[in-house]
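Pasting a structure below so you can have a look.
== chain A ==
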Amino acid sequence: MNGSPEIEIRGLSKTFRTDRGEVEALRNVDLAIHSGEFVVVVGASGCGKTTLLNLVAGFERPTHGEIFLKGEPVRGIHPKCGMIFQQYALFPWKTVRENVEFGLKMKRVPKKERSETAEGFIELVGLKGFEDSYPNTLSGGMKQRVSIARALANDPRVMLLDEPFAALDAMTRQVLQEQLIRIQERQGKTMVFITHSIDEALLLSSRIVIMTARPGQISQDIENDLPRPRNASVQLSKRYIELKELVWDTVQAEVLKSMAAGATG
Partner candidate 1 sequence: MTLKTPHPHPGRCIVSLCCTLLVLFAAFGPSLSVAESPKKETVVYGGSTWLGHYPVWVGMKKGYFEQKGLDISFKQFHASSARMGSLLAGDLDFASTGSISALALMAYGVHSFYVVATQDSYATVEGIIATKDISDIRDLKGKKIAVTFASSSHVLVLDALESEGLDPGRDVSLINLKVSEMPAAFRSGEVDACGVWTPFFNRLLAVEGAHTLMDDTAFSLYRSHEIGPGPDLLVVSKKMPERRPETTKAFLEAYFQSVDFLISDPEESAALLVDLTGLNLEDQAAVLKDVKWNDLKKQQRMLVNPGAFAGGLQQLASFLEKHGQIDRAPHVKDWLRPDLLP
Partner candidate 2 sequence: MITPMHKSPRYLLISAVSFVCMVLLWEAICRLGLIEPVFLPSPSRVLLRAIALQERGELLIHILASCRRVMVGFLAAALAAVPFGIFLGTSRLFLSIFDPVISLLRPLPSMSWIPLSLLWLGISETQKYSIVFMGSFAPSLLYVIEATKSVDPVLVRAAQNLGAGRADVMREVILPGALPQIIAGLKVMLGIAWTCVISAELVAASNGLGFMIMNGKEYFQTDTVMLGMVLISLTVMIIDAVFKRIERKVLPWMS
């Protein structure tokens, strides 16, 4: 591991100008994420979690502060971090294979090579046999797996996941969570995962970052030292319940704050 962290966020603030005036989404956020970490960001809705990811991906420009990836500042949209969107964002006119190949095609990788790479990742997410299907014939869970394969095929150092499993049913979510853990262990990617589910955070993370209500600030940064694999017995352990209480208390306080703000605003 070399000296500079995978992601370094310094004094980051973001204010949006809307029709109803200015909205301060993030205020003075400092965060360093190291290689191989699985960081889950939790917080009440509207706390700026998604904004944080969009800033890291370069979709938005910060109002103040800077973001560095391995010491290099983010100056615009870049392919260094693979983004997984809540609404999958698959290209409906491309087959599963063509979707997964997309990043490689952009790198002008020869057709044969990218097809082989894509097949490997399609197999990794368990979609062998669906290579030539169009996304609209797939279920939500399958779509999100295509999306993950697409990001992985591009081989980014970091994966940014914006509530990727929020729209899925409980069973599918569990399967995908386990698959994601396996992938992370095997590929050693740095993960930044956003959710509002505390259980999901405890299950996946190596570290949990809790954000305050708007304007988003970091309120807690907790090391998740639960043993892996985080099976049913871990989920019933004392440490799990302690951590859950700790996270829950912080999040609840922020939720109440944001509700109060909503009532007055």
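Simple rule for what comes next: contacts are C-beta pairs under 8 Å (C-beta built on N, C-alpha and C of every residue); 3 or more make two chains touch, one makes a residue touch a chain; residues count from 1.
Here is how the candidates were picked: all candidates are chains of the complex that A comes from, given by their letters.
Because the structure is a prediction, the values reported are computed rather than measured.
Participant: Only one of 1 or 2 touches chain A in this complex; which?
Facilitator: 2
Participant: Candidate 2 touches which residues of chain A in the complex?
Facilitator: Chain A residues touching candidate 2: 57, 59, 77, 79, 81-83, 85, 87, 89-94, 102-103, 105-107, 134-136, 150-151, 154.
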